[in-house]
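These notes concern the structure reproduced below.
Here the complex is missing a single protein chain, while all its other protein chains stay put.
Here the chain labels run A and B in written order, and each chain numbers its own residues starting at 1.
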């Protein structure tokens, strides 16, 4: 528990001269920066000609930094292969779904599956690992940079061959594939794997079984690339390995991070979107079942590129972001970027120093955060985030399903956020979990907007409920198979038995007269609704009325072993107040049943994060997140850790925080 | 007149197992389904390898259905060539106007003009016709499926060659083409037909003569493909042949259906858009001059695909749709689809059974419609729609002209609908006719939004008027030649003489101070206006005022032989009330002149359709179409056919109907 909090920044010394580098290091020390991340776009500097690798510059930089007490996270430079590679080998280009081959000049313009690209990539990584991987100060590796941030699935000829190989490995024979995808429809049937197309242009829509499988194939391939990088590094370097992922990139994060050492992520939420940030703390902290994660990139003031720049953070917002992050478990808090880019398309991006060396817009805030982290270090390094009792599933696969089948422009992320924000609003501490999570950590699990439920995950839910866990299923969960087809047994397949319901209709409920009636309110369902009949002992919690079909249920619960399974037939509309009330009361019922105790009901203005030290002493971080002010009444006595005063009520100014100790 | 009403559904037995097929047949019988349409996407099932045709499955299905008193409409499977064809012959791909060759995986991805594609298509059709075409229960053939529903004009190399051949056949020598299209403009002149490009990307806009001709070429080619299919079928099968067309596909329907036996169409109007459906009854019934047409596809509840789904029909709307259809002359009313697709991109489409075999959302409505058709069968089979006295032209060519020259995003279909809806509103029974219609059936013909008037059609209008017919010309009729150029004699060419007007200006009148003044109201013109001077005896009916030019006329009529020709200078704006009043009063004047007697003035809520039995006894179908209620006062005595009560006033609940017999 004695790991220090790292306070860092992305750094591009290869773009600057000695004078600037000297100034940079002085200024870093002045604001409290103790680590930098380097190298992710520097392949050309490392290998200016094919095979001529020279890492002297970076070795010297790492040493110079270390001499100034600044540690280094070393990145593999694979997002930007050098021009000699793309020029001599145009066949390595990434090809998008309209069959455009991308030209050199941005990032991710090469197909990471191309053998020639991979050969060169692995060579430079091996050289880096060997020559730099054990230098003092190298505290971690980052693989590549934001996999898939600019691109989705590559459709090049190399990928076509790998796709066919992947399909053969998955289905063994083509008839199995034909049956699984139902290719008899529209004469899609294939007589060999070679005949299966990539999802390029057709006159109308592809079979979603094809598009969803192609997404899975691509997600697996990028992970293979990442894992091979990690294997090479581990041959020479013992520094832990991470990747800076993002919430919505087309990635299977759970698999990606399994053989890596810790999670890190990049996010650029604007003020007014603070919970977009907090949700990620709760997600990435939980991803590897542990508590170690980094904020690898966020802006000191604002993001931006030549084609658009959001407004800068208001005064103090950075403090709120940083304190929330470390309170929520971040072991590192890093900026992008240190010194404004002099050239390229990101010249408008906020930075700590300007290109001309003066203090950037966020400089004072950055310095203040440095001081705060210093001040909080003792308490942070002696405590850990208290394990939440509630887990809510954010599924990378669900996100991809809704790409293949967006229905009426349903945004998985936005829908998820409504449920997540409701939990925050209820003051309930939560993890945002993945399918592979260890459910025994939780009392209540929420599974919303998961179109396809893997059989193994379903069994896990059975076991969880049997052992006393509470599960919420829905809305919009389980209506597709994992091959992106429709069930033929029941609307929700085997899931209905777990729920103790019989779904009688499944249809788009927007613009109908349907009403969900329960918990003292009436609200309208949105998106696709699965009104159901309760089966056996299942208790109806809310009714579902419409002239379209017989009366049904909108919400129910059933005893399952020692636990309970709750089912929600449809997402309530957020227009007006009643939908939000319905949702909250439904979740409250489940939370009560689950005896959720770890919760701090405050208001929309305040975030609360409890932490425990190794003796079980509880500390509570309270942070104003709306830029107005917070006023929180506490139901027990707490002590202010900084002035030891007794506290029953807390007032916080805009973006201010406090830390309390339970008495 | 004894033909029964068919009540049917699209059916895909090739996608299901024996168990489901058995259940399907039982359920079909339970809801009154007496015919199914099969085969249109089943090419692969019929010919799993090139040349290996096996139709056993479908032979057995047809027999099994017949054994259960269910007849079959057999489709040629050409919209979805199998993968072996597209894989072995990528050169058969449809190529769109940005030169993208479409990949396998949806529908209509092959160029129907490609000789290799055609060879395979004609082989499978011949086999089907020979082996299945005379099986008991096969009551009709459907060619392909919704020609051009996903694609417009193919720009592949095969089409390029055919295009040049087509041009040579049309113009004989290149100088004639150059003159007709005025290619001296912008140095477009061609020295051979081979030099004429397809309408692919240019820096600005193509000559509309080229684009319009390419559209015509493409429309002719798809018809040739259809007609060759029909010829093959007729060698072996005597079942009548149709195609399921759509209102706005790029098709010349009149030519398409000439050698076919009856018209059928697909439409998926939502509630609130009922007249979009009714207009098609009036159109497709009239297309072959007869009264036989089918609704080949409409949804039992809602349409949908993976990327969007409209809301479901409200309770009872299906009844309104079905009763209106059969009252308006439909001999068949078919759903798409019977059992929800298990796979593919249409998994969200409404169906009568779900994939898992339970009753779909519209099941009860479908069953009710089955009972109603049974009940109405005696009266429907002993009567026919009474021939309307008014015909309004909907021109497939006009629709294509407005694609080549959309002006300010003028939607031909939407503009047409305003006029059509006005007729409905006036209670006037109407046919929606094509250029080839037998005008002698009508007293009043309306020709709106027809940019180019063929000389032969103009002569037909002359004869019609001479013999006592009333013609309304305009708005926006006749301002282009058939080659999509501007007239050089008068603004409207030879049409002006028919109208007895001299158009002095032709310009876009929106946002000007122009006013049309007549029939007691003043309204603003929209789109392009052709204000005119009256010539000789022509009577002005409305004036046209503006500061832009000298006072002109907005509406006029002239005696032409025994008839009258009415001219309308511009479309009235539908903002506010006066434009709609102006239009109605103008049309009323013509209707009076035409002594239109077949009309039933009701309200916006009610549709009225008169039918006659062979003795001239009149029956009146009244149907509530707005989902609220209808209250209709009748000017004569009628008898309710079901309870023989005398009726002078009818009240109908939402989507209810009644049938009256004139006393």
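Criterion: a contact is a pair of C-beta atoms (placed from the backbone, for glycine too) under 8 Å apart; a residue touches a chain by one contact, two chains touch by 3 or more.
Given the structure is predicted, the values throughout are model-derived calculations rather than measurements.
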item: From A:105, A:136, A:259 or A:520, residue that would touch the chain that is not displayed; value: A:105
item: Options B:513, B:537, B:601 or B:653, residue touching the unrepresented chain; value: B:513
item: Among A:280, A:301 or A:481, residue touching the chain not depicted; value: A:301
item: Touching the absent chain when the full complex is considered, from A:347, A:497 or A:574; value: A:347
item: Chain A, residues in touch with the chain not shown (by the definition above); value: 12, 14-15, 41-45, 48-49, 77, 80-84, 87, 94, 96, 100, 102-109, 150-151, 301-302, 304-312, 314-315, 340-345, 347-348, 350, 354-358, 361, 364
item: Interface residues of chain B (partner: the chain not displayed); value: 98-99, 181-191, 194-195, 197-210, 404-409, 485-491, 504-508, 510-513, 547-549
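What we mean here is this: only the chains that are shown with their structure count from here on.
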item: Mean-CA-position distance for chain B and chain A (Å); value: 50
